[in-house]
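The structure that follows is given in the form of structure tokens.
Excluded from the complex is one protein chain; the other protein chains are retained at their positions.
Moving on, here comes chain A:
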Amino acid sequence: MSRLEELKTRIKEALPGLECVIGWQKGYDALHNTPLFMRSAEDVDKLEWGALNVHNPAVYLPTMAGKKVGVVVKGCDSRSVVELLQENLINRDNIVIFAAGCDGVVDLTKVKAKLAAAGTGAGVVTAVSADGKTVSVTAGGKTVAMPMAEVAADKCLRCQYPNAVLADTFVGTPAPQPTPVPSANADLDALDAMSVPDRMAFWRYHMDRCIRCYACRNACPMCVCRDHCIAQSREPHWLSQDDSVTEKLMFQVVHAMHLAGRCTECGECQRACPMDIPVLALKKHLNRTIHDLFDYQAGVDAAAIPPLLQFKTEEVNIKERSW
């Protein structure tokens, strides 16, 4: 039985005890999968598994607090679930986690670039097939074969957890550990190499393009303030509605600061950005600092207390006092 068929069987078994199970289904064309909320056996038959399941379904869990729900996760999604558990934002008793080994997902921006390069940019994608090594996309009557390594999301290139770190039901054989790709952190490496004025200019350029749609925030599974986000608050009034680079950068910096040591680098902020602004780099930079200071990685151990969510008189790695 394939991973997908086994997932469907196991979800159908569990569904009677659950409000719903969150997964993915085919979207408006063959390339775009969308989230799926399974409430009946017919819904479960719509479930998809594979390289097009780009969304992180964990984002919906805090909004369903108090209800018993299931969620289908890739390895990266499972870290978001764990981080939500670590922060008591969801209750373990109310969550049933279904998982299977993940062979990576595509970056739709990269796929669209390939299609454009092949001269079939516009139009509806009619078919997509993937065999793990190659993704073949049919659009405008033309099929373009793309090596997976060239269209995979950046996060998949540096994936440490292809299999869920926490699951109630894990189907099929675990996916093999991907070999780290040297270019996986190209975004941070490029920023590190820049001079400070160049880096500021880089962010000014990108922030100038920001349309303040807050898709980055809405897609983030760790952004749980929702209606009370400081981006739109007057009390406290951290940001004005002024359409300036300063205000936009301020929001991104605040967002990144709020995610320091919490972000699991699922990349949803950057994937959701309609302007393709590399906002994940800000969070990765802070996570690197947290890792160096506290030797900590978010969303790996449900029992761990995140370093910035505790008070210690003396940190293990920060010697303020000589004892």
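Note that in this section a residue touches a chain if its C-beta (ideal position, glycine included) is under 8 Å from a C-beta of that chain, and two chains touch if they have at least 3 such contacts; residues count from 1.
Please note the rule applied: contacts and distances are computed from a predicted model.
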Match the chain absent from this complex view to the correct UniProt protein name in "Peptide ABC transporter permease", "Gluconate 2-dehydrogenase subunit 3 family protein", "FAD-dependent oxidoreductase" or "Phosphate-binding protein".
"FAD-dependent oxidoreductase"
Residue among A:E42, A:D93 or A:E235 touching the omitted chain
A:E235
Missing-chain contact among A:T179, A:S195 or A:Q310 belongs to A:Q310
Pick out the residues on chain A that sit against the missing chain.
87-89, 224-226, 228-230, 233, 235-238, 258, 305, 308-311, 313, 321, 323
